[in-house]
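A single structure is presented below for examination.
One protein chain omitted, others in place.
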Amino acid sequence: MVLRVLCGESSSSLLQARVSIFQGKETFVDAHFTKDHPTAAEQQAVDSVLGVPHSGWKGGPRRPDRDGHSAVNGHRLGADRHLLLPVLHAIQARMGWITPAALNYACQRLNVPPAEAFGVASFYGLFSVTPRPPCVLHVCDDIACMTRGVEDLCRSVESQLGPAGSPSLNGKATWLRSPCLGLCERAPAALMSRAGEKPAEKVVAPASPQSLLSKLESFANATIEEPPDRFEASASAPQASQNGHSRLVLLRRVGRMDPASLDDYRAYGGYEALRRALNFGGSWVVREVLNSRLVGRGGAAFPTGKKWDPANQPRYLVCNADESEPGTFKDRVVMEADPYSLIEAITIAGTALGCERGYIYLRGEYPLAGERLSHAIRVARERGYLGTNILGRGVDFDIEMRRGAGAYICGEETALFNSIEGLRGEPRSKPPFPTQVGLFGKPTVVNNVETLVNVLLIVQEGGESYAAMGTLGSTGPKLFCLSGHVARPGVYEVPFGTTLRELIEMGGGVAGSGQLKAVLLGGAAGSFVSPAELDTPLTFEGTRAVGASLGSGVVMLFDDSVDLRKILFRIAAFFRDESCGQCVPCRLGTVRQEELLQRLNHRKPMGSVEAELGLLKEVGQVMRDASICGLGQTASSAIESALRRWQLF
Amino acid sequence: MDHEKGNVTHRLQAVNPLVPVPRGPVPVIPPASPRRKVRVTVDGREISVPEGTTLLDATRAAGIDTPTLCYLESLTPVNVCRICVVEVEGSRTLVPACSRKAEDGMVVKTDSERVRLSRRLILEFLASSVDVSTSPQVRAYMDRYEVHPERFGPSQAPSDGRDQARAGVHITSDGSQAAAVAQPVKADNELYLRDYGKCILCYKCVEACGPDAQNTFAIAVAGRGFDARISTEYAVPLPDSACVYCGNCIGVCPTGALMFVSEHDLRKAGTWDESRQTSTETICPYCGVGCTLTLHIQDEKIVKVDSPIENGVTHGNLCVKGRFGWQFVQVREKTQSGGDAS
Partner (left out) sequence: MEDTDLIILWGSNARETHPIFFHHLLKGVRKGAKLFVVDPRRTSSARWADVWLGLDVGSDIALANAVGREIIAAGLENRRFIERATTGFDEYRKAVQPYSLEYAEKITGVPAEVIRQLAHSYARADRAQLCWTLGITEHHNAVDNVFALINLALLTGHVGRYGSGLNPLRGQNNVQGGGDMGAIPDRLPGFQHVENDELRAKFEQAWDVKIPPKRGWHLSGMFNAMEEGKLRGLYVIGENPVNSEADQGRCERNLKGLEFLLVQDILLSATAQLAHVVLPAAAGWCESEGTVTSSERRVQRVRKAMDPPEGAWDDMAILCNLANRLGHNWGCPSAEEVWNEVRRLSPMNAGMSYSRLESLGGIQWPCYDETHPGELFLHGRLWEDPVVGPPAKFSAVEFEPPVDRLDDNFPLRLTTGRRLESFNTGVQTSRYRSPLRHPEMLDLSPEDGERYGLAEGERVIVSSRRGSAVAPVRFDESLRPGLAFLSVHFPDEVATNVLTIDATDPISGTAEFKATAIRVEKIASPAKV
């Protein structure tokens, strides 16, 4: 299944015919590879993405009689480098880990030095560079799941399977703790993956201590293919299954239509916006988006119209679907329930801006969204909505999907570029900004899933009337991810300006003890607000006024039974785990931040508690001031916001 | 250089066809494209620099010694150490001087409280997690910024598990010890050692091994976060890797994490003494390229070889023969009668 998602999209359209002639074992320039020769399975895994080798220099049989006298494209290393991540996925899915022989063969095929490929493979949490049982249970132990008894779940799993990472079920399976899986509305959540000839993934949410193990066992032994998850509007987008769904715009198709059916999508108004956009032309679309005052929904709140400057001649349109901020799952819901809307929106944006190609970078932990999107891309291409001569208008545009592999940092736009390019997901220094130097070094527009889906609305209703929705500084509708101690968690669509209190009421009020202790806005990189701040309007400007931020739309509730300190420890551990390690302030600042909190936790402060809190502040400031990217710059934000509001130590 | 001069004076010296005659006006090095000047204010002083100049060069032009660790003239800036950060008016965060280009009207502060705090903490982070004992550069900066790494507690004991670390996984400690990269020295060949307990992860060795000089790509950064490390594929020993022992990584290492075995042995024996060393520039004998070698001699023995970074031929880089192939002059006394043939 993983393979299908990968190959369906990439191999045929991407592989340039390489003309290397001399057959035999190619070594990377003058470097050598390990002596490991790939097994048939390893070779198939790599070939499933790259096709069979055209040349013996790329691992095929030597045919020196014919070709011993010339070879071409020796050093053009990197020409296919962007296929490294899909190839690593294929190896992981087939072999259960990134084996040396498979990596070696992949490096030969792609002309990538093994040390660099290893550097890439070892960067991602979903890949293992050491042997591992084929079946892996990832149990989310992040903050949303912490409100739903994940510690009991982990204890139960540990008692049955042994410590995290150790082989169990006769060596068939193992379990690991995972950062937020983006299934917060159904917490506690788990994700199972199985490597082999028929690799598979399966979501278990909510997971119960009683049934999780039996589910794992049957998954480990399963031979039939089943979908990785089932989308149910009632569980994930309660509004959509209630009366009054007709007022919804972004979620209007969610739960109503068959997400696989293009005709169904068209029956609900699909692809009307694309026709309109092509009729009125790219510059009209760009102007309407500018007039709409649409602001990016990914977390950084940058005006979309400013990015959409045709003067930059963007080459690529990248859809950032690497939704990894703890507590965020809105994009997943859109992609699972209404995949064509994203494909249509990307097509509109890409053709309006004159881009050559669109990329969707999807979070690796979203198997159902991956299946649905690749299906939608394939069908749209078959039906003439993608590819050459779209809708007969002489416009060419196509979309490729890439899956991340367990790295929060790859949601940072420049890290995302590096990840697509087959490099380590390390953010780049800005400036230059993506609009000037982006993917493959070319001008690139990057937008979040929700942002793009709003473009459909803008195209259909016009920028002015779109801007009439919401507030002056925050126009349009907004999706919020309600989770934690709330009665009906899920994705909620409201116009900007709705207050926090109103949103919580829509979600059925505070669950758990019923007494609200704190709300986390914007996720781990966001900030906590107290019950006294519930009348804050949920707008960019409104949250800013209370020293918080909307971020990616996370609204996570904690009742008064929650030990907020534990939530802070988890957030600190999260940033330590997810720092890419490139710059000193973040690589070591996140470590020192966690150590400081743990010293306070264990009541072992060095010197006074005040001195420790002062040092913590210094660490926070240096991360904010001197880190390369937003991860380090916000790694202390939630922690500091909590310490400002409550005396926790 | 002034090539025109040569033309005029020597135009007609062609006597013997085999004695090269002076060349004509046609081939010249194309002049660099003229660059506009931009004005920036550095610590209150307005200076004018060509467009495209980095803030680092601008501050240096203003006579300010901006500290750097991961920056080297011969390598592409990676701006990861962040020690060079400066404050630019209007910028939310501090900016790395080594890679940020000067823009007209920029107002730069290189020694503000914010800048000093960042530099101090960056050094404290490093010194509390890395053995900086063989890095005079880091130690000098530590003095300048009044650094107290002990604020973060005693450093952790060496661990040999760093090569096995898994991305996104760590064991949360009680915080009483500062996590550190201390680990056993990697001694897998007879030419140089890798002591990654001294590694500040400045990426220089990776760049020198890779696209900026050698293009061998034997090493790369592996792992993630605090577990990010310089590694060969699967951490195999160097003799099993692509390494060609050019030692260009040693040449750029700012902390002594990469070290000649000869230097390491002397340090271990306690006889390494830079005050007793001379360094002499000569030309490598091993091919016709003409690489300048700097021979570091202690007690009439070569203890280390490198090349000046500003040298136009080498840019500080050498090959295995130039950097390590000098032992024959030292074994001579012992093998004077041994000879080359059987």
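Chains here go by letter, A and B, matching the order in which they are written, and residues are numbered from 1 within each.
Keep this in mind: contacts are C-beta pairs under 8 Å (C-beta built on N, C-alpha and C of every residue); 3 or more make two chains touch, one makes a residue touch a chain.
Only a predicted model underlies this, so the values are computations on that prediction, with no experimental measurement involved.
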{"item": "Chains in view touching the one left out", "value": "A, B"}
{"item": "Contact partner of the left-out chain, one of B:Ser48, B:Thr271 or B:Gln327", "value": "B:Gln327"}
{"item": "Touching the absent chain when the full complex is considered, from B:Ala213, B:Ala228, B:Ile250 or B:Leu266", "value": "B:Ala213"}
{"item": "Absent-chain contact - pick from B:Ile64, B:Val107, B:Val169 or B:Leu295", "value": "B:Leu295"}
{"item": "Interface with the unshown chain - residue positions in subunit A", "value": "22, 24-25, 27-30, 62, 64-65, 68-76"}
{"item": "Touching residues (missing chain, whole complex) on subunit B", "value": "1-3, 5-6, 9-14, 16-30, 189-191, 211, 213-215, 238-239, 243-246, 278, 280-293, 295, 297, 300-302, 311-315, 317-322, 324-329, 331-333, 335-342"}
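We adopt the following convention: only the chains that are shown with their structure count from here on.
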{"item": "Euclidean distance of C-alpha centroids - subunit A vs subunit B, Å", "value": "36"}
{"item": "Subunit B residues touching subunit A - in the complex, by the definition given at the top", "value": "78-83, 85, 93-94, 96, 99-101, 114, 117-118, 121-122, 125-126, 128-129, 151-153, 164, 166-170, 172-176, 178-179, 200-201, 210, 215-228, 231-234, 236, 240-242, 244"}
{"item": "Residue numbers on subunit A that touch subunit B, as the complex places them", "value": "28-32, 34, 100, 103, 113-119, 122-125, 127-130, 165, 176-177, 179, 406-407, 424, 429, 431, 569, 573, 576-585, 587-592, 594-602, 604, 606, 615, 618-619, 621-622, 624-628, 633"}
